[in-house]
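What follows is an incomplete set of chains from the complex, kept in their original frame.
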Amino acid sequence: MNTFGEVFRLTSFGESHGRGIGGIIDGCPAGLELNVERIQHDLARRRPGQSKITTQRKEPDQVEFLSGVFEGTTQGTPIAFVIWNKDQHSNDYHDLKGVFRPSHADFTYLQKYGTRDYRGGGRSSARETIARVVAGAIAKQLLAKPGVTIQAYVSRVGEISLQKPYTELDLSKTEDNLVRCPDAGTAAQMIRRIEEAALDRDTVGGVITCVVKGVPAGWGEPVFNKLHADLGFAMLGINAVKGFEYGSGFEGTKLSGSQHNDIFIRDGEKIRTKTNHSGGIQGGISNGEDIYFNVAFKPIATLLKEQHTVDVNSQEVTINPKGRHDPCVLPRAVPIVEAMAALVLADHFLMSKLNAI
Amino acid sequence: MNTFGEVFRLTSFGESHGRGIGGIIDGCPAGLELNVERIQHDLARRRPGQSKITTQRKEPDQVEFLSGVFEGTTQGTPIAFVIWNKDQHSNDYHDLKGVFRPSHADFTYLQKYGTRDYRGGGRSSARETIARVVAGAIAKQLLAKPGVTIQAYVSRVGEISLQKPYTELDLSKTEDNLVRCPDAGTAAQMIRRIEEAALDRDTVGGVITCVVKGVPAGWGEPVFNKLHADLGFAMLGINAVKGFEYGSGFEGTKLSGSQHNDIFIRDGEKIRTKTNHSGGIQGGISNGEDIYFNVAFKPIATLLKEQHTVDVNSQEVTINPKGRHDPCVLPRAVPIVEAMAALVLADHFLMSKLNAI
């Protein structure tokens, strides 16, 4: 169950304080020239310590390929890779060995497995997503063949919300600021909001929006693996995610059908829709319009405040965590959202080759 | 890709105007005494024509088992079943043969497959969900063994919203009214809202909330198959669903971490949480608290209003659909949401037998 995807498959491994995090990508077609810099670029966007509003942990996060790439090109064989763990202050966690940190996975892992690696969350740590970023960066390179691009950005931090839809934004400006919001003014407010949370030794949540362009009509699988169901599954598998909506989403349910329906029109040679409440997906299959969706991230559970909880012996204890943690996960989660979207789309790109004779 | 689940698996088949809809359930353990009446009860809750606020189509929707059940008991072998299609006014659809109905799957299916069964949506019809209700009703009976119960209800229709959380409602009253909202006053408003939409030959969307009780701590699979990711995937695979959130959901992202964290407490022999923003799931694994989530349904696309669109020859056409359609899908979708939740939970119940030696 540590495998994601049907045809383009990532199997991930690793714990936050083990030897390393990595994975095997199986099903990547042969003949793809890998641009390792592009992979490293996405790792850098996810990396801790990249700015004043993220954790100050230093992790170089250099990917090493163990197989599947020969003379720079994929071979159709499994691509194994690892990112070695460096900055492993395992001892920081010794005090937490028997403690159930609130809203973490400590309690549930122990209930499930009867044992757990208590060092920094072990397998439940968000550090695991580094494997997804590597695989997603490869998936993006595969998706470049049919011309698909994926851009995510932070659209809300706490109550600070971008007021404009993506169609009125210049998404190329997303990387221009620390918080990865394409509107400079809103970005400034968001950064302030995160700094406040950090000062308060607290955390803050928000929403990431993702836009996918260039998907041709016909990707997606009825009935269970609707394209948006696979996207939602992918997003909900990211640490701290609490919700997913695509196209008109929760708000759109307040419209009437006649307001919500996307009327088909002719646009030169193409058939397109006048509006795009459908978010580029109808009946679970892409219709050629932009795909867009929102992902809700909770305020992360690791606070630097004193908190009451219970330990493995059912004793009440008080914890007062130290360390270097993110006050807000969203800026670093942008490449993770993109990566998971890329994995889903690369999978459906390949599957679309099987649609018809 | 018409299979759902890892261990308890439903493979569904059928088109709205073909011979029938059905499926094969593989992986149901041997020795489960099937109560067919309970299955038929859920089919009746989903059935068209059940009340004045649903479509008036008459479909008896009687399930027939073809295999896997012997002397009333499951045999561990595949359980095949079919619900024969009866009320098939295929000719109603002949006019729509070459037309792309707005926000339906007509266009995308044709793009994907190069062919399509145009009669009533074919495979993309929500009639397919009948197979899920049968399988879900069996999953519910399996889940009764560990004491799990699932209850969904309509919590919003258009702008008419239930103001109370589920913890302040008597969910046993859900079936007391046509709209399946456990609060009588809100239910009356919702029914009125649906009747208005019907009069207006339009449709209206909304939200269904689902509550699962009795799941012990330890179900769910890191990292991709988090329990809520599988639930979200299941819900997003239901026709007309646009969003999913669990626990504190989108709103919870506005809280600070210190407000959002669920503090562990001792409750007699058990370890529980004081609040339940986590929605009963931490790190993707159940923690023993109630699981609850929301599912957003768009206003369905089939209107009885004149609409402009385009046909297969890229010609602009005007359609003016007739027939018997639901002004609001939500009351009939309640058992579908429950069924999909049951499929996910039965799967994780079985998988939990594999956690540890």
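Each chain gets a letter, A and B, in the order it is written, and its residues are counted from 1.
As a working rule, a residue touches a chain if its C-beta (ideal position, glycine included) is under 8 Å from a C-beta of that chain, and two chains touch if they have at least 3 such contacts.
Worth saying up front: this structure is predicted, and the values here are computed from it rather than measured.
Here 2 copies sit in place, and the number of copies making up the whole complex of this structure is 4.
Rule of thumb we're sticking to: only the chains that are shown with their structure count from here on.
If you average the Cα atoms of subunit A and of subunit B, the two centres end up 26 Å apart. On subunit A, the positions that touch subunit B within their shared complex are 1-4, 6, 12, 100, 102-105, 107-109, 111-115, 123-124, 128, 156, 158-159, 197, 200, 202-207, 216-226, 228-230, 232-234, 236-237, 242-250, 252-266, 271, 273, 277-279, 281-288, 294, 296-303, 305, 307-310, 314, 316, 351-352, 355-356.
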